[in-house]
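Only a portion of the chains appears, each positioned as in the full assembly.
Letters A and B name the chains as they come in the text, with residue numbers starting at 1 for each one.
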Amino acid sequence: MPKVKKNTSKFIKRSSKKAGMSPGTLVHVGEQKIDKARITAVNYDQDRLEEKELIRIEDSFAYKDSPPVSWINIDGLHDVELIEKVGTHFNIHSLTLEDIVHTGQRPKVEDFEDYIYLVFKMLKFDETTGHIASEQVSLILGPRYLISFQEAEGDVFNFVRERIRKGRMRIRKSGPDYLAYALIDAVVDHYFLILEKIGEKVEQFEDRLHSEPTPEILQNIHNLKREILYFRKQVWPIREVLNTWQKTESALVQETNKIFISDVYDHTIQVIDTIESFRDIISGMMDLYLSTISNKMNEVMKVLTIIATIFIPLTFVAGIYGMNFKFMPELEWKWSYLVLWILLIVIFLSMLSFFKRKKWL
Amino acid sequence: MPKVKKNTSKFIKRSSKKAGMSPGTLVHVGEQKIDKARITAVNYDQDRLEEKELIRIEDSFAYKDSPPVSWINIDGLHDVELIEKVGTHFNIHSLTLEDIVHTGQRPKVEDFEDYIYLVFKMLKFDETTGHIASEQVSLILGPRYLISFQEAEGDVFNFVRERIRKGRMRIRKSGPDYLAYALIDAVVDHYFLILEKIGEKVEQFEDRLHSEPTPEILQNIHNLKREILYFRKQVWPIREVLNTWQKTESALVQETNKIFISDVYDHTIQVIDTIESFRDIISGMMDLYLSTISNKMNEVMKVLTIIATIFIPLTFVAGIYGMNFKFMPELEWKWSYLVLWILLIVIFLSMLSFFKRKKWL
């Protein structure tokens, strides 16, 4: 069952191949999700927009100090050498580089004087498997540039890209800190899609819980609970990240943009609130399942008991008169059979009324 | 089952149509609950009271700086253009406008220097469906005006309106901050009505739990639990909102009015306390239900066991003497039948005394 395996192992991503290595050693930990790293650069200000795909990473170095805002996006983390070059040129701490290529990071924000490092998870709900897949996104926010690292080419950032293209938007008038905010906002907005899909599953399972409480539905609920657990684990720390970012005194974040960070912080709280509600609802569903099962069992037992309790005594009576004793006076008497039937019917009816009184019928 | 669906989806209101949009884009998220937005304005001080319904939003602009206190109330959030105009004239931040028309906000207070933005939920308990319906209320508290936004025409604010009309009340002598307090107080007071109705349901379910613990009553308890969950999710953040508001250093809130905020804060704590008590009571009810079911099952099993245990051996004895062996000495003996009856009665009585000793009878 490889799928289940993957499901558990995603809770721990710090692989054994790292243990015992010097900190700052660049080793890509995680799946390689793309063949070749892809580099794109966008350079813009209010009036100008230049967008291109770079073949060599060295082509991006010029953006470090070029006047307006630059956004360098790198898809694919397996090319450790490439990332090392970025690190050297943009003067990035070895621990940051290590975190970028190690896809098991907990969301966090770190303020190195030259740049702010942000790492968090882009999540996707795969409806066929019912699993939440995660992709690590790292942002290096410098004074004039923003470098983003993704595991694979993503479509979540396209919305931001299009807003940049449109011009006239606030994003074109703002610095790289606003761009960083816009990317995180896109990611957090995407979480609401996942919530919606989980919400649909919850409803669907709940409907089926009423109509047919099978063990399969229990297993489904259990699996969903686990995905929610995973979702929660990824989203909780973001709250703290945004709170820290919002309170940063770094010159890299403009005061006027902090209200936007506060806005995405509010959205994160909403996501967390809803996750917690879902947890409560699901644990309620499991209780409901158990009591439904108990109820069904009770009903089954009642049927058995009613039938057995009525017919076992009757059968006994019939058994008595099936005995072959030589001397059994009743057998000879003419009305015996009739009397016996009357007796049986009396027993039957009194049993029925007993069950009626017990409210089993 | 559309009703159940609605019930789950109300936990997430940030719809997918928003994902990927620029922040500050005005899109109404939520149900349209009213045909046409309705605007009313009240302008008052201790001596004077002017109340009118406005046809065009532009008519309200004069109130921005007009000397006494003005309360502009807008029912209906779907008319995005209207709200944009308000925003432009009253100089409201685009994020605030976005929050006003997006009905999935978590209660919060935000201090923009020019105004304080407050958002929270007006709740209603629909007794026929047993669901709690929520309506988002936004308040813009400016130096001389208060603008309130509701999803539909509500009756909760009418109490406040009438107090204003009466004159001589403190509300006529105070500024827009007291008016804001009065509105929130009206909303929180309304929560107590919901608590009462939930309390009635709890009692009702509890009575029925004793008289007839059916699966339906379990389902009802489960649904009520979920509504309480939803209630709690809406009320918890208000506590924080009021606490923040109470500690604000904004000049828009007068020191002498802070005691009133503190009073409504106390009421919120009381609501939360009671919600928590209800949660405990309901989870106790579910435990009680489960043990009642177990008890019933136990009783059913005892009846079955008593009947089966008494009659199965008796039937066996009868079966023995129903055999057709040629050579069975007992069959020939004259007193066999009598002795057998005595034997059967002895077995029967000893079984009974066994169950008596076990306290099953």
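Operating definition for what follows: a residue touches a chain if its C-beta (ideal position, glycine included) is under 8 Å from a C-beta of that chain, and two chains touch if they have at least 3 such contacts.
Predicted model only: the values in this text are computed from it and were never measured.
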(request) May I ask how many copies the whole complex comprises, since the file places only 2 of them? (result) 5
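Note that in this section only the chains that are shown with their structure count from here on.
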(request) Measure off the straight-line distance from the CA centroid of subunit A to the CA centroid of subunit B, and report it in whole Å. (result) 26
(message) Quick check on the complex: what are the subunit A residues that touch subunit B?
(response) 156, 159, 163, 169-171, 182, 185-186, 189-190, 192-193, 195-196, 199, 202-203, 206-207, 210, 259-260, 262-263, 266-267, 269-270, 273-274, 277-278, 280-281, 284, 287-288, 290-292, 294-295, 297-298, 301-302, 304-305, 308-309, 312-313, 315-316, 319-320, 322-328, 358-360
(request) Within their complex, state which residues of subunit B touch subunit A. (result) 1, 4-5, 8-9, 11-12, 14-16, 18-24, 93, 95, 104-106, 108, 110, 212, 215, 218-219, 222, 225-226, 229-230, 233, 286, 289-290, 293-294, 296-297, 299-301, 303-304, 307-308, 311-312, 314-315, 318-319, 321-324, 328, 330-337, 340
